[in-house]
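The complex is shown incomplete by one protein chain, all other protein chains being positioned as in the whole.
Up next, subunit A:
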Amino acid sequence: MLHISAYKQVMIWLTVVVGLALALPNAFYSRVETHNDALAQGQDDTSWPGFMPSGLVNLGLDLRGGAHLLAEVQTADVYATIMDATWPEVRDALAADRDTVGFVTREASRPDQLIVRISEPAGAARALEIVRGLARPITSLTGVGSTDIEVAGNGPMLTINLSDAEKLAVDDRTMQQSLEIIRRRIDEVGTREPTIQRQGDTRILVEVPGVGSAQEVKDIIGTTAQLTFQPVIGGAGSTSDPVSAGQEILPSVDSPGTFYLLDTAPVVSGEELVDAQPSFDQNGRAAVSFRFNVSGARKFGDYTLDHIGEPFAIVLDNEVISAPTIQSHIPGGSGIITGNFTVEESTNLAVLLRAGALPAKLNFLEERTIGPQLGQDSIDAGKKAAMVGSVLVVGFMWMTYGLFGFFANIALIINMGLIFGGLSLLGATLTLPGIAGIVLTVGMAVDANVLVFERIREELKTAKGPARAIELGYERALSAIVDSNVTTLITAFILFYMGSGPVRGFAVTLGLGIITSIFTAIFVTRSLIVIWFAWRRPKTIEV
């Protein structure tokens, strides 16, 4: 009567063993962590046996310490860039028909549109036709049949806007590019396991464990490293001095109060860099060496050949890093930037140059820094609470249900192991609320067993013999166990779906805890009871 087939028994205990094996590495956390790091770097490491699972539960930022940032990508910046690039194209196209349309000027407008005026109103129709001819069809899936720009005419004025389909395509491209650049910049600094995720349409979530402050991360990713090499026209007194078209005044980084009058058209820009490395100049000061691609090298070579003896400026993000005088023709396309750098600054600058410019500005919506000590304190407190809580629950169960309580306690301990095994298997992140979720699960996990045991007590009063009572107890408690746990599982799903960060970690442990506790209550405890029953064959039982 009271029987579980051998096949089922094997399956149950195999699951337990596998689950516990998966959980085991977490008991030797730092050892396995160093082992995994060593393997990741291609080293041979024998500090942890290779046949054992080595997956670990990831610790969330609130436990490990680190920085969390939520940034919004200002994709509209890119619209402006596109419009700026469209202007010469429109101008040149219209210039070809100067007889009909007259002269073309760009009018002031919103940054994401382009308004041009032609001097011959009579040629407006022709101008409209020419500019519309510049529109390109969009190849994206959603934008089939539409073109990238929309042109409207109003007398001598032509207004050019990006089409909605093109804006979507641009947004998507900008996000991909931003994600990639952020990822590369953070990887270059070499922190372990950063999280860089797209959230929604225009947001990026960045989590970097182990850094001292969110500001450090912002410094690495937020800087739009726009490097240009511009001809120097002369000096200037301040940025408010009058300048003629095509010129600009930029301050010097190293000597405050020094300003340079520069030609806005760069000789070469950072996009043509192929490599940048921290290095040292001949005087042993920190510097950054760089190399251009073929076209950049040619432009740079031609310019240095023609302008020997003249100064040129190395401009980073609208500040002049240095303005050396060209000593000789530099043909190979490689050079060195010197300035008053520290070694760390030169390293960061090299990283920024190598990763390229962010296509759009980032606006930080949320930032959190958690100190590593606070995280460690939380882990210690959580461990202590979990241990004390478990001892209390185990004692309580044993006092209430005796031997059956002892079975339930074994199942409870297995259950804890399975939660960690599951978390390691899923590569889920354990957060502080997640630890609370585990402790809560300890309290709630016994529920399924309690339901069964209480039912067995009831059935003992009426049923014929203990075996039948146990069987009926499991059978009749099942619907309550399933219904009550499905509802809790629903809330865990909603928490996971709606929540973020720590809350999501809580949802994962809660949901996993429900599943493992049903498994241990229905299968593991039952299996223990069946084995015990077959061995002792008791005439009466007390639950």
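In this section, contacts are C-beta pairs under 8 Å (C-beta built on N, C-alpha and C of every residue); 3 or more make two chains touch, one makes a residue touch a chain; residues count from 1.
Throughout what follows, contacts and distances are computed from a predicted model.
Visitor: Match the chain absent from this complex view to the correct UniProt protein name in "[FeFe] hydrogenase H-cluster radical SAM maturase HydG", "Inactive transglutaminase family protein", "Zinc ribbon domain-containing protein" or "Protein-export membrane protein SecF".
Guide: "Protein-export membrane protein SecF"
Visitor: Touch as defined at the start, partner being the missing chain; which of A:A265, A:I308, A:V388 or A:L426 qualifies?
Guide: Going through A:A265, A:I308, A:V388 or A:L426 one by one, A:V388 is the residue touching the chain not shown.
Visitor: Of the listed residues A:V131, A:V446, A:A467 or A:L528, which contacts the missing chain in the full complex?
Guide: Considering the complete complex, A:V446 is the one touching the chain left out.
Visitor: Contacts of subunit A with the missing chain: which residues?
Guide: 62, 70, 72, 213-215, 218, 363-371, 373-374, 377-378, 381-382, 384-386, 388-390, 392-393, 396-397, 399-402, 432-433, 435-436, 439-440, 442-444, 446-447, 450-451, 454, 457-458, 476, 479-480, 483-488, 490-492, 494-495, 497-500, 502-503, 506-507, 510, 542
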